[in-house]
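Below is one structure, written out as structure tokens; comments come after it.
Heads up, one of the protein chains got dropped from this complex, but the rest are sitting where they should.
Think of it as A, B, C, D and E in the order they're written, each chain with its own count starting at 1.
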Amino acid sequence: MKKNESYEEFLKGIWRDNPVFAQVLGMCPMLAVTNSAVNAIAMGMATMFVLVGSSFLVSTFRNVIPKQVRISCFIIIIATFVTIADYTLLALVPGVHKELGAFIPLIVANCLILGRQEAFASRYPTKLAVMDALGMACGFLVALFSLGAVREILGDGALFGVKLFGDSFEPWVIMILPPGGFLTLGVILLFFNWFKYKKDEFLDDVARAERSGADG
Amino acid sequence: MNNLLTAPAIMTGIGLFFGTVLAVAQRFLRVDEDPRIEATNELLPGTNCGACGQPGCLPFAEKLVAGEVEPGQCTVSTDEAIESIAEFLQVDAGRAEKLVARLRCAGGSRQAHQIAEYRGFEGCRAAAVVSGGGKGCAWGCLGLADCERACTFDAIHMNANGLPQVDTEKCRACPDCVAACPKDLFELVPLNQHLYVQCNIPLAGEAATQLCATACDACGRCAADAAPGLIRMEGNLPVIDLAAGGPPAPEAVYRCPTNAIVWLDREQFQDQETRKARNA
Amino acid sequence: MKSFRRLRRSFEHGVHPAHYKEQTENLPTQRMPFGEHYVMPLGQHIGVPCVPDVDEGEPVRRGQLIARPGGFVSAALHSPVTGTVTRIGDFRGVDGGFTQAIGIEADPFSTQEVDPEAVPDWQSLSLDAFIEAVQMAGIVGMGGAAFPSHVKLSLPEGVAIRHLLINGAECEPFLTNDHRLMLERPAALLEGAEIMRQKLGAVETVIGIEANKPDAIDTIRRHIPDGHPVRVVPLKVKYPQGAEKMMIRSVFGVEVPAGQLPRDVGVNVNNVGTIVAIADYFLRGMPLIERVVTVAGPGVTYPANLVVPLGTPVRDVMEFCGGLRPGSREIVMGGPMMGRPVASLDVPVLKGCSGLLVFAEAPTTERREYPCIRCGRCLEACPYFLNPSRLARMSRARMYDEMKDYHVQDCVECGCCTFACPSNIPIVQLIRTAKDDLAHRKEPGE
Amino acid sequence: MTDKEPRLLLFHAPLLRQDMTTPRTMRDVIVALLPATAAAVWYFGLGAVLVLAASILGAAVAEWLFAPRASRGASLRDGSGLLTGLLLGLTLPPGLPMWMAFLGGFVSICLGKVIWGGLGHNLFNPALLGRAFLLATFPIAMTTWPVITPGEFGVQAGNLALPFMQAGADGVSGATPLGLFKFEQQVTPLAELAFGKIGGSIGETSGALLLLGGVYLWIRRDLDWRIPVSILATVALFSLVLVLFDAERFPAPLFSIFSGGLLLGAIYMATDPVTSPVTPKGAWIFGIGVGVLVMLIRVFGGLPEGVMYAILLMNAATPLIDRYTQPRVFGHEAESS
Amino acid sequence: MDNLPWIFVSALLVNNFVLTYFLGLCPFLGVSNSLETSFRLGLATTFVMLVTAICAWILNTYVLVYAPYLRLICFIVVIASTVQFIEMLIKKLSPALFRAMGIFLPLITTNCAILGLAIFATNRGYGFWEGIVYALGAGIGFTLALVLLAGLREESELSDVPALIKGTAMNLIIAGVLSMAFMGFAGLFSST
Partner (left out) sequence: MSPDTSKLNAQPSALRLVLTLAVAGLISGVAIIGIYESTLPTITANKARELREAVFKVLPGVTRMQALVSRDGDLVVVSEPDKDEPVVYGGYDDTGDFVGYAMPGAGPGFQDTIALLYGYKPEEGLVVGMEILESRETPGLGDKIFKDEEFVAEFDALSVRPEIVSVKKGAGTAPNEVDSITGATISSKAVVRIINETHAAWAERLPPAGKEPAIVEPETGGTGAGP
């Protein structure tokens, strides 16, 4: 397996520094549009487009933009990409666009995107920045999808609109409603914490075993 | 296609308008603050974790510039980052010596005996307010883990003998345990100071050893064996004075009858029995 | 409503524990025989410890001064027996730790007579000389706090005392020592009261007694000499009626502002035991060398009201009372609500020790603790209107600093909240833990 | 004596305790609820029993599953989980599928208790949280009221639905007095409201028996009387004012009090000490808040009933109320915070 | 069509920005650990929302009719500039408040609640007063949710919340419960 730096940058966004589970960023779209898996994926793709595009530009011009106005420049760049995404979606898939509604323009306000520009893209070369953006966006997409899938399966008995449990399934309406979003994400985060805790416990055990082995 | 003209025109117009407004505001609303604060803040990790004891990185930066704290107190930054801050501010990085928390008592449940049994809310201070908590030695560790709970860094764990074991790697020498101990037993000591007195009983002779098997009975052998001036007896306890005596050597502990003064490798209370056997 | 409240002579909130006084309230006070060893800690009172005035090996007479006050807030110590000073050094103290004390071995052949000291006539003494005399007599508050009495007598400029309030409430369950004192020595009490009243310049003496001691009320009323402005006020039976601020509230309907003293509302409060000690000294030349102690509780074989020489080890008292019943594990010095458990039988009886209560392990200590369900019973119990529920939860979360906003420092640890708690939470202990931490943390800053 | 001398025990004073204990409080509330529960079984038959059993079981299973290993079983014994299950069951429609009731009980404990750290730490009433969850999750099943058949101990059609499946074709569906009033302007006679021959949740049938239980609790000093009194008074007053405006459109005070879950909520749920303010002044504010919100939702909102939401909302405000209604401390001037 | 009281109640309770639209979650989850700070942040946000509503109305009426496609970027730029201006103002007038907001003041700029307000108001075609009332309702609703959450969080500090759930998971679940409770307001004043 080829392991280089950019590959690392890509991977860390998916699990260890997952923007949602680990960094708790981008919560608004995370919760608002995940009432179905399709919406979640559409939002994830749109975010990926904006994130990767703006990271590329920001990283390319990182030496040109004066520090004092960097935030304004980032915002302008991001907003431009978002507008492009908005119109493209509106033209190509008006149905999805209607479902996502105002949350497409609100990608601008996703802390994840601005955060990545500030923390990464404006400091590292283009290739790393793009890989980082891709990783983060994929992590975001994974998070969106897992939430969207859970909510759609329970809330509608379906995934991607395909009924899974037959007609007499009683849908859990709350999952599609706002409280369901909060609660599901809360529970997912709980599992994420639990997993981390188990992993730490395991690593501690290993370390202790090693230490006692060395002592003996 | 006049759109092609309006869009850039509007954008540029808005940009110019607000640019000017902000530039003017910058001039008239500017708060005079030390530009170094902003610069220092840039060098900090920006996690606002509060581990340094300040509410966030910016307040920490302010204190740094004011000279009230040292760069090394940021526990999150890497050593290079701390160096660069220290260099920028022309101050000492403040990380010369690694300090760790040491317990001035070795009287665990095997060495010190109880005269009464405490019942109630689990905690040293809580026990201490109920007529001292029932330990025969009124100055020793109660072993109810207030320090373990107080430690932010998960560096203190109670051992089988009922004493707090400090993990010197995790210990950041914050004063949490020092403040938490109702008997004031914790002190922050350089990690490389091997010679250490782990008893706090101001009694002498049998009065002390009756209370605890590892009590200092103030025999003074350590003071006699050590380099002149290094150890002096004060209030029935040996006091190590690094400034007065030469570099400490392990000879001082050899004749200690109770193991109240010890030569520590790294962790306290670890394999004391074996070390004692070796010394004998 | 106001007048109705005045009629009931009480404060707001508080609790109603069972009295358990039947055990000893009808037992006349007995004198305990002298033992072998006595330990007189130098700090038996709140304030500065005393300075020993004798040397090791020196013979002492009963009633002889053995330690001088170490400062203004300090009271002298006198030898409780005729014998020899064995050691001056660290002895096990009541708080579980070690404390400086004078060890005395009694002379088994002595008659243990007290040579009455030549006491100056109290009426001719100036106020300052009177205050010094009280200090040298070693008289402290005998209700439990052991605050040197003379300190209360010296008033700052502009403060005048209108009422002398004598506290005979004895609201703690089990305790009957004040009750017996009032029954057996009403004349001494009233004499002492008159001395204090005149020296304070108060217009009236008020004796507050809980209504469950009608015999004491009667006896005292019968003994009031003509011309003495003394009023006996029966008080509602409610705990903590005997806390001085509560009693002032009950008798005079006034709240003593937080952080201030009774004298700031023109009242001087003294326990009946203290007043009798004053009379004993100024009329009979007897300094404070012994006190009445109630020995009771389910774990003691022969409950009694005893006159115990100070410095007697608890072990001796228990032996005199027939020893502990099997299964008895906890000995409390003071009442069951506010008393302190003793860690060892070696600790001596002190000036502030009103009772020695012996309890079995069960049932209080074994009752299961449940989480706080915020039922609010502690709020209804707290005579200081604190929020004990919240304080306890904050203490558990170790948020000691934040507790100051909830007036943790106003808590007097009367125990009402813990008594009322259905979840059996040690609220008082949690609050004390916090106060201890706060007091402790102040030190490094000084 | 020396050899028999026991090692002394150090236990902080006070050593005396009054008789009341927390588990006894829980038992008292359960006892107080028994008459109303019995009445519900009489009116709704076996269906009510099944729903109650399922929700209690759900609560118990969650309680057992999530208790720390050391105190497993102990948390069941204090009776609070049982009480939560019972209270939840009483707020459910008698025709609810058993699996939903079970889920409700389970969620009540998980979401309402376990995650907060167990008994005494939760900030929302667990039973109502469970009900709110069920209402949001299964809005149709939760608002389908079977027609009442006193004395016939049959099972309701919906009760036996398979887990995760729908209740099947809904049979004849009745309506609650509040629903009838809100959507069809029909007023149910007061006698029926008080003695229970009305549609609705299991526990809200008999206002009189609920009041009886409340009196029992008050006598046993298990409940803060300020809360139910202030809730009921506020509702009555609010109703009265509205009726003075338009007697046709707005409900009469007694109707407001006896209809829906108000009595159940005011006496048994709003008074949950854990989730209501601990200060006396706070209790009044809490009660008035619940009363106002109930009437606001019932009269001006989109739902016929609002007791559950009103109590949950005031639960959310409880920390704030408590914080700003701290009693004046003895010897201090009243603070203006 | 829409009347002002309904717009207000709708934005305040029924369609609370945080609890049903998930807008402004970053500060909602981040700053809600202290009651005092969250109240002040709520007020600041309300104020910024009012300013935003006015800006949006001006832009919609005088600028964007000529170039609707610039809506997003104009909103962002204008709001960002205005917030930055306010930030300077606060820094000048009350350094304590500035510090209390910490790193979140610049983040108000990119707070989706602010932008969301502008976009929603535009999508619904609100006029000037409607916009103001909408902003007021949304801002107060945001403050309400923030303060409630802060109160609950401060209270749960005293509890033995299991370590696993402490932190964001707990906050999200509290928010979920709040959101559930706010469902009771559905339909409020819409049918009368």
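Everything below uses one rule, namely that a contact is a pair of C-beta atoms (placed from the backbone, for glycine too) under 8 Å apart; a residue touches a chain by one contact, two chains touch by 3 or more.
Computed from a predicted model, the values in this text were never measured in an experiment.
Just so you know, the chain we are not showing touches A, B, D, E across the whole complex. Of the listed residues A:M45, A:I65 or A:A102, the one in contact with the hidden chain in the full complex is A:I65. Residue-level contact of chain A with the missing chain is found at 61, 63-66, 68-69, 72-73, 76-77, 79-80, 83-84, 87-88, 90-92, 94, 155, 171, 173, 176-177. Touch with the hidden chain on the side of chain E covers residues 1-2, 6, 10, 14-15, 65, 69-70, 73, 77, 124-125, 186-187, 190-191.
Listed here are the chain D residues that touch the chain not shown: 139-140, 143-144, 173, 182-184, 302.
Basically, only the chains that are shown with their structure count from here on.
Minimum number of contact steps separating chain C from chain E: 1. Among the chain pairings, C-D comes first (most C-beta pairs in contact). Between chain B and chain D, the centres computed from C-alpha atoms are 50 Å apart. We define each chain's centre as the mean of its Cα atoms; on that basis chain C and chain D are separated by 49 Å. Taken residue by residue, chain A touches two or more other chains at 174, 177, 179-180, 183, whereas all remaining positions touch fewer. Shared contact sites, meaning residues of chain E that touch two or more other chains, fall at 69, 73, 77, 159, 165, 170, 173, 177, 180, 183. The residues of chain D lying in touch with chain A in their complex are 97, 100, 111, 133, 136-139, 141, 161, 164-168.
Chain E meets chain B in the complex at residues 63, 66-67, 69-70, 73-74, 77-78, 81, 84-85, 88-89, 91-92, 95, 99, 102-103. Residues 7-12 of chain D are the ones that touch chain B when the two sit in their complex.
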